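Complex shown without one protein chain; remaining protein chains in place.
To keep things simple, chains are lettered A, B and C as they appear, and every chain counts its residues starting from 1.
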Amino acid sequence: MTIELIVVLLVAPLIGFLINGLLGKWLKGNEQLSGWIGSLAVLVSLVCSIIAFASLHGGAAPFDETLYEWITGESFAFNIGFRVDALTSVMLLVITGVGFLIHVYSIGYMHGDEGYTRYFAYLNLFVFAMLILVLGNNYLMMFVGWEGVGLCSYLLIGFWYEKQTATDAGKKAFIVNRIGDFGFLLGMFTLFAAFGTLDFASIFEAAEADNFQKVFGASTLVIATLLLFVGAIGKSAQIPLYVWLPDAMEGPTPVSALIHAATMVTAGVYMIARSAVLYNIAHTGEVVAWIGVLTAFFAATIALTQNDIKRILAYSTVSQLGYMFLGVGVGAYASGIFHLVTHAFFKGLMFLTAGSVMHAMANELDMRKMGGLKTKMPITHWTFLVGALAIAGFPFLSGFWSKDEILHSAWGSSPIIYVIGLVTAFLTAFYMFRLIFVTFYGESRVEPDVDSHLHESPPVMWVPLAILAIPSALIGLLLGWGGHESWFHHFTKSVFPEAHHDASGNVILFMVISSIVGLAGIAFAWSRYRERTPSDEPTNALHRLLANKYYVDEMYNALIVQPIKNGSHYLLWRIVDNGIIDGIVNGVGTIIRFIGGTLRRLQTGLVQVYIVSMVLGIVLFLAYYLFFT
Amino acid sequence: MLLSIVIFLPLLGVIAIALLRGLGASAIKGIALVIGLLTFIVSLGLYTGFDTTTATFQNVTQQAWIPGLGTSYHIGIDGISLWLVLLTTFLTPVCILAAWNSVEKGLSGFMMSLLALETGMLGVFCALDLFLFFVFWESMLIPMYFLIGIWGGERRIYATVKFVLYTMAGSALMLVGILALYFQNNNSFDLTTLSGPFEHSHLLFLAFFIAFAIKVPLFPFHTWLPDAHVEAPTVGSVILAGVLLKMGTYGIIRFCLPLFPDAATEFTPLIVPLAVIGIIYGALVAMVQPDLKKLVAYSSVSHLGFVVLGLFSKNPAGIQGSVLQMINHGLSTGALFLLVGMIYERRHSRMIVDFGGLAKGMPIFATIFMIVTLSSIGLPGLNGFVGEYMILFGSFVQGAFSKIYVVLATAGVILAAVYMLWMFQRVMFGTLDKTNEALPDLNAREIVVMLPILLFIVWIGVYPKPFLSKMEKSVGLVVTQVQTEPAVGRAGEQILQDTELALHGTQRAQNEKIEKEAETK
Amino acid sequence: MSLEYYLILSALLFTIGVIGVLIRRNAIIIFMCIELMLNAANLAFVAISRSLGEATGQVFVFFVMTVAAAEVAIGLAIIVSVFKHRQTVNVDEVNSLKG
Partner (left out) sequence: MNAEQILFILFGAVSLIGAISVISFRHPIYSALSLIVTFFAQAGLFVLLGAHFVAAVQVIVYAGAIMVLFLFVIMLLNLETLSVQGAIGRKLKGLAIILGILFAAEGIYIAVNALNDTAVASAESGAAAVTTTTYDIGELLFSKYLLPFEVTSLILLAALIGVIVLVKREGQEES
């Protein structure tokens, strides 16, 4: 594992971006070429990641080296440095693995789009930024990757820039991410103020040895970790700042798969897992867990009533991210990351299948206009089913293992969280299979003209689906067998501090409970939606509340966006700037002109007036001179 | 000698153009460009010859000018002014190239005032004599007055008069300050011999500071900027935003901080809130501007609020960050104005509402505009981030003021993204109507204008080391002068040692002067 | 006679001159009043020079007289030209220099 390997791994997508970006005009002729260049770049990174994983798996020490000095001065030094340990290699494999499959899928999906090369340039830039985020050996590098992926998600969401809704969604995503980054930045400053450096190694070491300058007194780490968590909330779409993810579905579907399911949104989980030491010392895990589980439940309830396939998957992602935060919050960092890995695969799979459904249905997303696609698109149907089963926690599939581990350790931390987690698992199973039954089963509600050319997607699209379906199903079994002694825990033990509370109670009982809950969800969905299609308008008050997503967007708009916009337009600009400040400046001018005006009238031109004023002057002067001096 | 050449070469150009005016437009433009490039190349000589180990002034030339008055032609540069000189000599040829065919009437006058402006600006950055500094400071106003007044927009007279009067009011105060210093420095204007506490240093600090705050512009004194920018010709705006605004911040770091450290500490709780208000207020007002140039002008108010915040953080990183941010702002806002100028030449409108979907019609323009926008909102990997990060981090870690201001300033980073991206979306994305469809994309000349700036934007973002190392020692000297208590942190002692060396330098100069006087008595 | 009486007399004469200048409209009358004021000054000069016993005061009277003569010459010339131009000598009708 040498620095050259890491540099090649990192720079390959950058080169792909430069080729597609700069030479875009000449590549416009044959789309396939730029598509394959993009995919090849990610393939190179995948190969390097596998090499890195192999050497790490073979017992090599974690790799931590500095490439060059970035911003340095006397009392501070921020370098560009890389760190590859178990956690990083897992993330690398997920990013480059899922990334590569999505790149190949996009070649088919984006066929005929005139911004083809631009699309692949942005996608490669995204992978590059995500790699920086994951590979960095200090918080500043992570922040650089953090903002880089934010930029790429802005570019890709607003990819079809003619669509006003797309560019609005892109702008919304960037700004909400920026709010999160604001917290992240302040967290970094607090850490630097306390430790004098931002490198992971030295911070964790100093934190454990507890010898750092107290900036905010004993609560320094608490404040630092909470601020970093604000960054995570922004990036991984948790409770207050999740509003951008559902709108991000405006972008092309492979983008949603890669960015808004597998990689970018998990950056927050990765950050907390990376700074596990700090969260353990500062005991802020509870806050993370609570926000995680509440987001999970909240998003699941909204997903119940949505009718747009991608919106349902988006809310399901928000909900599953809540689970991951729940995992890392209660100290089960390994299971949190494990769920991240499994989720990356099956959610990526589901988005891609949704993409192929859209592709076939001429970009129609409303499932009320679908139904009975099982017969027309068998492969898409089966792959989607695998994903749905995995996410619903169907026994022995990947979702089951990772979600169960999280719920198990959640029970150890606090029963209430466990109960909410369980209810959310039920809701997840329900809305997933509501989607399956409405779109793939029952009679077809597809319009005749669309129905005529309804066909299975081309091989270049369904082959990656098939490849992705295999790990979605089996990876849970492969990595998670044996609960806390599983291969995955063993592999990541070096990075994470051991869970500070042992998960009591026997494992089998928890597995049985969660699988029962999963199956119940599926059965309930079967009973309700086997024949009936979801009604068009919401029936009762609760239904209407959920359908309108708790009016959160409208609230933000009314409470934050409009007041700022109108406030700054009328109050700040018109009144304060033009009115007061400019008023004073111009006022000075008018006052002087006014004084000039009055003085002018004194010059009457009459000699007598002048003489009188002269004599008056003399009289007054004499009076003063005689009586006062 | 090299420095004098750099300063007065543009003046040579002015004379050359004045004489050869009859040869027609292309000759004038040719001469101007050659002079501009020549100055830049010669100024690179300054860069290569610059010794980064000491904080003392280099390339110093001192000639007797008006001995009776106690003033001398005393110029020199250090780590800070080196970069500002290079920024000026870099931006001027770019501007000359950008204004190639945008000036119809009075081309020779235009080029002459541009080059005269360059001489004025270079003089300000290199003057080590208060009298000389004031002369250049005032002389720089005249060409700017003509640039805006003659080649400006509709309300140009109002704008240029407001600009000149505002600056003159400030510099009148400064003149009083200079004279006060003159008398307290036994009748000499020499900056290097000025030292030690001055009587009523608070008033003097205020006199200097207000003059510079108007130039920066700091929050309450900023209303001249949007008018000046809107009415100025494209190139005028570029130079105004690129270099003229930096005179204010340069003045603060050259005069206010080192000469009156105690007053600076005392006034920090007053100035820093103004800077933070400037950041937030500038961003909020920029968001709602219908006019592109006004938006960029208000964004300058916001960016320079960061710089002032950094300057008063009394922390090596903070001050270094603000000096770097001066250069970054010069590049990114200069580029923004160039781009706005380019679409103005095509569409003859600056209203955001008139544009839409330009990305489709002008892809190259859109990509360059995107890169410059990202640099201006401080995306990591580009130049804006490095400066802003150092300022915020410097003032947070060991700032001379409470951390709430840093939190508010960091919130300014969000607002920066809001107004720039909203503008970018309304201009670049959306549907393309017929009139915008006909707009041609950037031609070769315009791309050549933008390339060097983009190069620096990426270079400073990715590898700022050469930029930071050159200014490190000079900033260290300023920090020790400002900090009454020794610099905190492990590098503190190290700064102190080599600034001893620097101070001895000035001390020795002072002793010699005293002995000389003793002999003459 | 003692000095005060002369000075009082001169002050009275001077005051009459001032009042004359203020009241009358005709330029020539104003000139006459100015002559009166100058004369009052001469009186004071001579009175004090006598009481001081030296001739300085009287020398100044000469200077005052020459100035008065020059002033009258110029003044009357102006009045004549104004009259030629405006056919009036009244001061309040000649206000073209209004602000």
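Basically, a contact is a pair of C-beta atoms (placed from the backbone, for glycine too) under 8 Å apart; a residue touches a chain by one contact, two chains touch by 3 or more.
The structure displayed is predicted, hence computed values, not measured ones.
By the touch rule given at the top, the unshown chain touches A, C in the complete complex. Residues of chain C in touch with the missing chain: 1-20, 22-26, 28-29, 31-33, 35-36, 39, 42-43, 46-56, 58-59, 61-63, 65-74, 76-81, 83-84, 89-90, 92-93.
Even with one chain removed from view, chain A keeps its contact list with that chain: residues 606, 608-609, 612, 615-616, 618-619, 622-623, 626.
Here, only the chains that are shown with their structure count from here on.
Of all chain pairs, the one joined by the greatest number of contacting C-beta pairs is A-B.
Put simply, the C-alpha centre of chain B and that of chain C have 67 angstrom between them. Inter-chain centre distance (chain A to chain B, centres taken as mean C-alpha positions): 38 Å.
The set of chain B residues touching two or more other chains is empty. Across the complex, chain A is touched by residues 18, 21-22, 25, 91-92, 94-99 of chain C. Residues of chain A touching chain B in their complex: 68-76, 140, 143-144, 147-148, 151, 154, 158, 161-162, 164, 167-168, 170-171, 174-175, 178-179, 181-182, 185-186, 188-190, 192-193, 196, 564-565, 567-569, 572-573, 576-577, 581-582, 585. The touching residues of chain A, when paired with chain C in their complex, are 600-608, 611-612, 615.
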